[in-house]
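All protein chains but one are shown at their positions in the complex.
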Amino acid sequence: MKFEVSAKVVYQAVSPSTLILNLQPFRSATQRVIEESFIADPDLKMKELNAIAGEKRFMIIEIPEAGEVKIDYKATVENELRMIPAQQLDDVPISLMPASALSYLNPSRYCQSDRLYRFAYNQFGGIEHAYHKVMAIREWIYTNVAYGGYTNAQTSAYDTITEQVGVCRDFAHLGIALCRALTIPARYFTGYAYQLNPPDFHACFEVYLGGHWVVIDATKLAPLNGLVKIATGVDAVDTAFASIFGNLQFTSLSVNSVSLNEMFTQLDFDDQSMGYSYL
Amino acid sequence: MKFEVSAKVVYQAVSPSTLILNLQPFRSATQRVIEESFIADPDLKMKELNAIAGEKRFMIIEIPEAGEVKIDYKATVENELRMIPAQQLDDVPISLMPASALSYLNPSRYCQSDRLYRFAYNQFGGIEHAYHKVMAIREWIYTNVAYGGYTNAQTSAYDTITEQVGVCRDFAHLGIALCRALTIPARYFTGYAYQLNPPDFHACFEVYLGGHWVVIDATKLAPLNGLVKIATGVDAVDTAFASIFGNLQFTSLSVNSVSLNEMFTQLDFDDQSMGYSYL
Amino acid sequence: MKFEVSAKVVYQAVSPSTLILNLQPFRSATQRVIEESFIADPDLKMKELNAIAGEKRFMIIEIPEAGEVKIDYKATVENELRMIPAQQLDDVPISLMPASALSYLNPSRYCQSDRLYRFAYNQFGGIEHAYHKVMAIREWIYTNVAYGGYTNAQTSAYDTITEQVGVCRDFAHLGIALCRALTIPARYFTGYAYQLNPPDFHACFEVYLGGHWVVIDATKLAPLNGLVKIATGVDAVDTAFASIFGNLQFTSLSVNSVSLNEMFTQLDFDDQSMGYSYL
Partner (left out) sequence: MKFEVSAKVVYQAVSPSTLILNLQPFRSATQRVIEESFIADPDLKMKELNAIAGEKRFMIIEIPEAGEVKIDYKATVENELRMIPAQQLDDVPISLMPASALSYLNPSRYCQSDRLYRFAYNQFGGIEHAYHKVMAIREWIYTNVAYGGYTNAQTSAYDTITEQVGVCRDFAHLGIALCRALTIPARYFTGYAYQLNPPDFHACFEVYLGGHWVVIDATKLAPLNGLVKIATGVDAVDTAFASIFGNLQFTSLSVNSVSLNEMFTQLDFDDQSMGYSYL
């Protein structure tokens, strides 16, 4: 699929600051950034870095003095979504898992899988096949957790499992925590999402099954085949779109994704015969 | 029913201390303490108090110097358990509730009902009749929470709902929190329990329905008609069997309940046509 | 002192509901409600209750149908503030404490004193006299906790001690929890506050020392001698100004306190030679 994605962010700098932005789609064998422009107004010193682990490019921007800062990012991205029959998406034995997947079994700041073992086993442990477990987790979250903006930066999977309300970030954290509790590696996925309404960055998650990182969205708010990956990570802590060091007041954000495909048919969330992988 | 109940507690006082013991069955219209003896060895200054609110007698014991302290309590108690047909055990409208019941709608230290609203409504909100809601809560806890000693003094209903393991105290806290979240007044009940194995103090809870405080035990570990009420309160904080001020090392506790009835037929937990009230 | 206090609350009822309002000053030997009017528009069925324990009057209001509901409360209140020399405000031995004070040693929903023992002892345990301990707690909170509206209904003393930001409610919860951790009974105090800016309900706390309930305000935002007590309780759970059962949307609240005294000289928070008690 091919999309033009864009993000405009405006800050008011109160003091000299450093801003790390994580807006740029990740480059991989299956996702090409055909062209992109990253413009700061005023013109600022910027440096692009790649995460050592995980999948993330980020831009470090030095803001030397107070004043308004506008960032205008635009990219044309082409990516492939691989379809994998559900029956191939079974557990990978621990001893065959690569180190890169093993680390996504650990609990993290917002995904305390270590406290969810019994809940996960009681609710989903009896389901035979790993992909069906994950689908059952997705449906449980979709059914029981209300979508709404009552959460805050402290809200974690341990809260959402009981409080049962949240936004895409909370849905993803809970999905990740439940999968890890069942020894299924899971990681946070952030990206641009075509047809997300209202337009914004989106968060969902990936699980490692059958040797693939399969993308799962418990909110069902955006077509799975309309995503452009920005980053994957342990949870929201290492995939935030912005990290601020200094005194920067957030002014506004607008995000967009336009389809450059001749036609776009959205995948059906109810068809569980296939899994979809961006990598 | 008639029982002889007893508790022996031994402490090693390291310094002069004050000990508050909550071992004595509550006296009420339906529970008579026929005789009791409360012996401290060595002989110590003791004062009995009654809680202002709640239902509790407690003994304040002054320990003037270091050394071993043995408490030997024994009582003969006769109480009545009232049977109320389930259909009479419906919600009491808020405007008709007495102040004494209203206060048991509030969240407390170990029963954070304010964080469990959506869980409670999603899981039990669709059940029509209040007593059946409570029975469904009891069954959910009994089925999902494993009985075992992995909890500690910090463990609360908010933990148990997810961690799904605990002892009688944790089962009671979770039941109380879920009931309060559904606007059903609920309070903690501690007592002596006939046929509890191994013998110990027991905890369960009471709900206020149809004008009665109905006793509920999500552990199903002891017959409902074999209980002798020591105290009711908001949760374990105001019904602890011992509160220690000073440096007292706990040495041992033994608790017992002997039936003085000609015969004892235990109530069937599966018969949900009746509710049982000690008051 | 003599004040005219008032509160106007407006709700939009979406469905038939019950509303419990806790707006009325508590009546006691030292606080007389000379006159008061409690008007609902439209005219609604109302019933006044008094808490069994604690100090609280509250009004239960039945709202039979959807629509706007306006409550207009006004009262003239005269109360006395007793001054007690600091040296008389020492610890009361446990064995001499009344049951009504003992219960305020327990942890509660928002005041988890059981988790703060070591912090409290490390920070304040070395201070000799109980009232000076309490004053040191007040100063620590005042100095370290920033006043601001970043907290929510979940925020507890356990959070505020570390997050160090909050509103009057959070300041009070932390003060209460630290006092209870040091075996000083402490309870939540809500009231009208003269010269509070902007006008609102205020929260602070009372400690039981030397046989008196001494009022403490770690925010220092309102004169101690300008308070009119509405309620005391374990913490915000049993002193909320409104409890809603049904679907009521909050529209607006305005609170006011006018001095009816010839002159008003506010007490000096820095003078620690005296304690002040409303009871």
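Miscellaneous remarks
When the chains are written out, they are named A, B and C in that same order, and each has its own residue count from 1.
Following the convention adopted for this analysis, a contact is a pair of C-beta atoms (placed from the backbone, for glycine too) under 8 Å apart; a residue touches a chain by one contact, two chains touch by 3 or more.
Computed from a prediction, not measured in an experiment: that's the story for all the values here.
The chain not shown here is in contact, across the full complex, with A, C. Note that of C:L116, C:A193, C:A231 or C:L248, the residue touching the chain absent from this view is C:L116. In the complete assembly, the contact with the undisplayed chain comes from A:R109, out of A:R109, A:H132 or A:K220.
From the options C:V165, C:L221, C:A242 or C:L267, the residue with contact to the unseen chain in the full assembly is C:V165. Interface residues of chain C facing the missing partner chain: 115-116, 118-119, 122, 144, 146, 158-159, 161-165. In the full complex, chain A touches the omitted chain through residues 18, 20, 45, 47, 49-54, 60, 62, 93-95, 99-100, 102-103, 105-109, 112, 114-115, 153-154, 183, 237-238, 243, 245.
By our rule, only the chains that are shown with their structure count from here on.
Taking shared numbers over all numbers used, the chain A to chain B interface scores over half, which places it in the same class.
One simple way to say how far apart two chains are is to compare their mean CA positions; for chain A and chain B this gives 46 Å. Counting partner chains per residue, chain A has no residue touching two or more of them.
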